[in-house]
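The other protein chains are all here in position, but one chain of the complex has been omitted.
Now for chain A:
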Amino acid sequence: MYEKDGEKYYIVDSHLHFWDASPANWVKGHEEFAKGWIECFHAYQGLGPAETHWSLEHFQKYSVEDFEKDVFTDGYVDKAIFQSTYLREWYTNGFNDIEQNASLLDRFPGKLQVNGRFDPRDGAAGLEQLEADHAKYGIKGLKLYTAEWNKGSRGWKLTDPEARPFFDKCVELGIKNIHVHKGPTIWPLDKDAFDVSDVDHVATDYNGELNFIVEHVGLPRIEDFCFMATQEPNVYAGLSVVVGGLMHARPKFFAKVMGELLFWVGEDKMLFGSDYAIWEPKWQIEGLVDWEMPDDEAFSDFPRLGVEGKKKILGLNAAKLYDIEVPAEFQVPGAADKEDAQLVEGAA
């Protein structure tokens, strides 16, 4: 919970991690990829305020106590949604697989939601694993990382025919929130790996059944994302990286990107995510609550973001998607009356 100027904000951090990228977890022969990946993430942390930077060693592997302090004690987060990222080609025990994330569930009862994943290239075994993860952890969402390597393949698309049984299984199980993260590679390599048109297709096919939250709003293809999201009622903007990577480092761009998102996507479909441990939630939440659209002419076309909108983005929107009960004191007046008809309701 965060309170400022008499307003109370219920915080759902819809995108964070508990990873192990220490050298002991690097796959033999793939050390340079494991090292390069975490150093790349570490460079992203450099885009936040200097006083929030960590040493690379600390960044590679942080403790449960660090997590508790950064996210819950100092970070205001009421409910945290873990996004599992496997990367087993590079990290022996996975970068942060569902079991590693779930090891924290007992420690913080009621405060964590664990999301799973699937990889269509795993075929029948992958479908079984998805069912098992759902049975074990009651997952309500997934994170899909399309650039992941798998047995010689350097990525996949949501429109691959092999992915369809997995989406159907999600519908069947009531796993309705699909977080999509684009990365630099997919097959074939001569195509633009960041292209979000595959999200467009599956969002249309599964409208009314699945929600698609595009992480870091499709950056670096924000124009394609906005144009797609404005036409797809079940596509949401995940603000991970937008707040962490731009608000401090590039405030003018941050304002314009927020302006475009507010115009095309709207404050009802934007979800805060800190992307911890890339960036700590504390400064991002404080900064977003304090943030105002600049007054100058260059920003005059953009909608403004008020207290209500900030409450939605920081928690209420994600709470709706994940059926999280939010106490009345945090609610926005009248929100219950204008329940979004496009929202996918609970499992059938």
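FYI, a contact is a pair of C-beta atoms (placed from the backbone, for glycine too) under 8 Å apart; a residue touches a chain by one contact, two chains touch by 3 or more; residues count from 1.
The rule is short, and it goes like this: contacts and distances are computed from a predicted model.
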Out of "N-acetyl-alpha-D-glucosaminyl L-malate deacetylase 2", "Carbohydrate ABC transporter membrane protein 1, CUT1 family", "Iron-sulfur cluster assembly protein" or "NADH-quinone oxidoreductase subunit N", what name does the UniProt record list for the absent chain? "Iron-sulfur cluster assembly protein"
Residue among A:1, A:24 or A:43 touching the omitted chain: A:43
Sole residue of A:3, A:32 or A:172 that reaches the chain not shown, by the stated touch rule: A:32
Residue among A:57, A:74, A:131 or A:192 touching the omitted chain: A:192
Identify the residue among A:104, A:127 or A:219 that touches the chain left out of the display. A:219
With the full complex in mind, choose from A:116, A:245, A:273 or A:309 the residue touching the hidden chain. A:245
What chain A residues would touch the chain not displayed? 32-33, 36-37, 39-40, 43-44, 46-47, 154, 183-185, 187-194, 219-223, 226-227, 245-246, 249-250, 253, 256-257, 260, 264
